[in-house]
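Attaching a single structure in structure tokens format; questions to follow.
Only one protein chain is missing from this complex, and each of the others stays in its spot.
Going in written order, the chains are labelled A and B, and every chain counts its residues from 1.
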Amino acid sequence: MPNTYTLISATTLSSSASTVTLSSIPSTYTDLHLVCSLRSDYSSATNNAYCYFNSSDGGTAKLIYGNGSTVNNININYNESYIGGINAATSTSNTFTNFSLYIPNYLSSNYKSSSEDSVTENNATQAFSFLAARAWEYTAAVTSITFRLQFSTYAVGSTFYLYGIKNS
Amino acid sequence: MAAGSTYTPIATTTLGSNAASYTFSSIPSTYTDLVLIVNGEVSSSTTVSCQINADTGTNYSTTEIFSDGTTASSFRISNNAQIAVMGIGAQTSSGYPFMSILNFQNYSNTTTYKTVLGRTNQANLGVNAIAALWRSTSAINSIKLLGYLGASGFTAGTTFTLYGITAA
Partner (left out) sequence: MSPILGIIASQNYPRITGSYESIATTTVGAGGSSTITFSSIPSTYKHLQIRVLGRVPSFTIITFQVNGDTGNNYSIHNFGGDGSSTYVGATSSYSFGGAGVLSPATSTFSADIIDILDYTNTSKYKTFRTLSGYDANGSGRIELRSSLWQSTSAITSIVLSTDSGGAYQQYSQFALYGIKG
């Protein structure tokens, strides 16, 4: 029986970067699973982060999140690839957002649905946890994944792991 | 400690035509956990549900948290004839695929009831997470995905994939 959960690429930032692109994603898998450990240099507790495919920024999403005090909602229609607030410079030191994005059928000719679970910890009342339903409204196969930020850069030590999953 | 590579595809199907339901049958008992991935569309407004071992009795219950991007809610359906994979609101035929990730841990044991942990997303509709119960100590040998609250099912192109995970 095949073992089907396979590392495609692993990227670790050795210097700050405003964007990170995982490119040349092979077409030999069925699903993709992206797990990332993220932090920004921005001088705030969190920085808004975005993730999109094939250099085509934008998307539709429904997010539910907790901030340590309340449960909240975000509705995104077509125009944003927002994935949530990630750890930034004034959050607890050495603390990185734990991010997971599962993309089934990334080669299909339909819109691409994906499932996000992410947590941004902080040794204080305020911290953030997100569940998101995402869609990238393009019919092309996913060949690259790009991360960007609203402000500043991804910090040194941020990591991006891309796994491929084959269904047979 | 023992170590072994795992995460194995058991079965996969892509619908060639619309279908009211899809069943994984003759599921081998040789794994520890099952992970079921569904990605596709429904043929008209319906709600995706799940039945196990052809049990159509009111032996299921679901606790859900859901957001439509505006309002977060939690609800429970008890003594039900199926697991509500996404209970609030209906998936619609909209061009936006829905996706579900359903975990069935220790599925082949004959001592405990079976708990299902799941995430379902449809980006134009909402995001959810569920914990569900099948009140049976039988080993799981079949899983049926179907639509209810309507006569429709899944459209051609919908994919259903089952993976097995083996613990040491």
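A few comments on the model shown:
FYI, a contact is a pair of C-beta atoms (placed from the backbone, for glycine too) under 8 Å apart; a residue touches a chain by one contact, two chains touch by 3 or more.
Note that the structure is a prediction, hence the values are computed from the model and not measured.
Only one of B:T12, B:S44 or B:N103 touches the absent chain when the whole complex is considered: B:N103.
From the set A:T97, A:T146 or A:N167, the residue in touch with the chain omitted from the display is A:T97, counting the whole complex. The chain not shown here touches chain A at positions 3, 5-17, 20, 22-24, 35-37, 64-71, 92-98, 100, 117-127, 129-131, 157, 159, 161, 163. Interface with the hidden chain, as seen from chain B, comprises residues 1-7, 32-33, 61-66, 72-76, 78-79, 103, 105-106, 109, 111-113, 115-117, 119, 129-133, 135, 137, 165-168.
In the analysis below, only the chains that are shown with their structure count from here on.
Note on chain placement: the centre of chain A and the centre of chain B lie 24 Å apart, centres being C-alpha means. Touching chain A in their complex are the following residues of chain B: 5-9, 12, 37, 39, 41, 65-72, 95-99, 101, 119-129, 157, 159, 161, 163.
Remark: chain A residues 1-5, 30-31, 59-64, 71-76, 102, 104-105, 108, 110-115, 117, 131-135, 165-168 touch chain B in the complex.
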